[in-house]
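Left out: one protein chain. Kept in place: all the others.
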Amino acid sequence: MMRGSALLLVAIATLSLGLVPILAPPFYANLLVPFYGYAIALLGFNLLFGYAGLLSFGHALFLGIGAYAAAVIAGIWGIKEFEVVLVGAALAGLAAALPLGWLAVRYTGIFFGMLTLAFGMLAHSILFKFYHLTGGDSGMRIPRMRLFGLEFAAYNKIELLAGPFYYYCLTLSVLAAFLMWRIVRSPFGLHLRSLRDNAQKAEYLGVRVRQFRLAAFTISGIYGAIGGAILGFRTGLADPELVYWTHSGHLVFMTVLGGFSNFLGPVVGALAMTLLQDQLQSLTQYWRFVLGAILALVVIFLPRGLAGLASDVGLRLGRRWAPSAAGARDTA
Amino acid sequence: MSAATSAFGNILIGGIFHAAVLFLVAAGLQLVFGVQKIVNLACGSFYALGAYFAITFVNFALSAGLPSWTLLALLLIAGLLMAAVGPPIERLLRTVYDRDESFQLLLTFALVLMFQDVFRFVWGANPRSLDNVHLIYGKWAVGDFSVPVYNLMVIGAALIAAFLIGLFLRRTNFGRMLRATAENRAMAEALGVNVRAIYAAVFTLGTLLGTIGGALVVPTAAASLDMAVEFVIEAFAVVVIGGLGSMPGALAGALLVGLIRAGSLVVYPEFEILAIYLIVIGVLLLKPSGLFGKPAA
Partner (left out) sequence: MSSQPTGNASSTAREPRKPPHWPADGVTTSLIETRGVSKSYGAVRALEDVSISVREGEFVSIVGPNGAGKTTLVNLLTGLLVPTQGEVYFKGRNIAGVGPVALATRGMARTFQLVEIFPQLTVAETIAAAVVTRQGKRWRLLSVLLEDAEIATRVAEVASIFGLSSRLATVSHLLSQGEKKLLDVASAFALEPQLILLDEPTSGVSTSEKHTLMKTLVDATRTASVEAIILVEHDMDLVASYSHRIVALSEGRVLADLPPDQFFADPLITNVVVGRRGGS
């Protein structure tokens, strides 16, 4: 399991998040709902990036798949159970990830990035152009759905999001994180990291490089789709801009902001970005500039991201308080 | 000449015009990637910068009394002026040269974000254009078919640029040093090449090609906020199809993409951009090194 201190921090953070709807105005809980969507999507993204070493510039494709799956299942087919939508989104993510991944993992580095970028933009243009099917740039409506069969009719949309749905997402995120934690700590996860570090040597140790990359891609696609379904629930709309390449860029941004070499780094990044973007947008209409500047600063000065910074600070504090404790390396 | 042929002619010229502009920006991308191994996502931003500034510059110059026929010169100057953003940005990128390529990519993405708001701040959220000033050069007509002379001038300019770039890379000492650095940076350094100066020069040249491309396009198209992020994709398509780092590839790729866009407008308008992505994916899957690139992926 995680080191005691890290586990304690996570517990405190989760508890704090759980207190938000109770202690803060509904605005904040509502603000944090997409954070959960991104957190789950990024946990998947980082399996591919941080652990398998593949930078995808088209991951937002899966967010779109999740949202459109929700639109189809709940909107067109009228099945308004969110659990069904989640399963449907996961299956759709799986169905898309397998062929796309199979094609993409034959490459690494810049070619992998370009291929995934192309896949994402291809999806964008399909969603945009075939408006008879997909609603074009108006997108598809995602109606309000039931959680565990409950309608919560007494709540309006905001109250639903800031209340029951918030806790639903929090729980889902914790479960998703726990699952991903086990995957990353498994023998499979070890083989993944070995192929990231040295694919040639890994093969000689019996690591099935291509198959495992595909597996990582698929898992990340499923997580992405689930994240997309959450985003869709909140906005009530599935639209093509979800899969535009700059949205994929934002996913990478969040991951690097939080720190990709740290398990919860991307989650931290998603939280930081959600709060940051909200604050900036209320301060200036030129918030993109500030975000861009922050990204530049993080890339140049803080390559291990916020989580890396926190862990360095924590280690230094720990050493001051218990100088004899061996400075254990940050577990990647 | 029948109406159909003249329509075809229009589309053909339109496609080649688009290809000409694409080539300029793609050539800039190829140079930067070939020598510095950086994928510059901000190339579209340079393009947009050239476009926006050109509009301002030309409007200013014309209202100051300069005659309309100086348009082409004005546009070229505008592009040249904006290339001044090249050196400071290169200086910024220098901080991550020795890092993983993902960091370099992200830094250029940060630039994209920042530029978006610079455009919004300086030029506002609405598209800007030059109201057909380029028609001062008149149209060249053959029967029913006519094309603005300006478009032909731009195509000519692109061809001249291609020729000059080729000459520069092959015949000049600087060009040779550039190619040497592209092949093998460590070796070039060991042979006394000032790699730092080369990197600065290459990046600025790449920026220049981008801003000039943007400047040349504004008489016929509007400058808008979407320009920067949309153009990146097309430029990348060109570079992938032609082969990363290859100049002839930039030319071939630009021509292909330009003509496909033009062609699909006739055949199946919905298909336009889709066709390009499919070809990009196809090239990446079948021959990742592109038409002219070296086989080592």
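Order of writing sets the chain letters: A and B. Residues in each chain are counted from 1.
Basically, contacts are C-beta pairs under 8 Å (C-beta built on N, C-alpha and C of every residue); 3 or more make two chains touch, one makes a residue touch a chain.
Keep in mind the model is a prediction, meaning the values are calculated, not measured.
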item	value
Partner chains on view for the chain not depicted	A
From A:Ala41, A:Ala202 or A:Ala225, residue that would touch the chain that is not displayed	A:Ala202
Chain A residues that touch the omitted chain in the full complex	179, 182-183, 185-191, 193-194, 196-198, 200-209, 329, 332
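Here is the rule we go by: only the chains that are shown with their structure count from here on.
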item	value
Chain A and chain B: spacing of chain centres that average the CA atoms, whole Å	34
Complex contacts: residues of chain A adjacent to chain B	49, 55, 57, 103, 106-107, 109-111, 113-115, 117-119, 121-122, 125-126, 129-130, 244-246, 249, 252-253, 256, 285-289, 291-293, 295-296, 299-300, 303
Touch list for chain B against partner chain A, complex	39, 41, 92, 95-96, 99, 101-103, 105-107, 109-118, 120-121, 229, 232-233, 236-237, 240, 244, 270-271, 273-274, 277-278, 280-281, 284-285, 288, 297
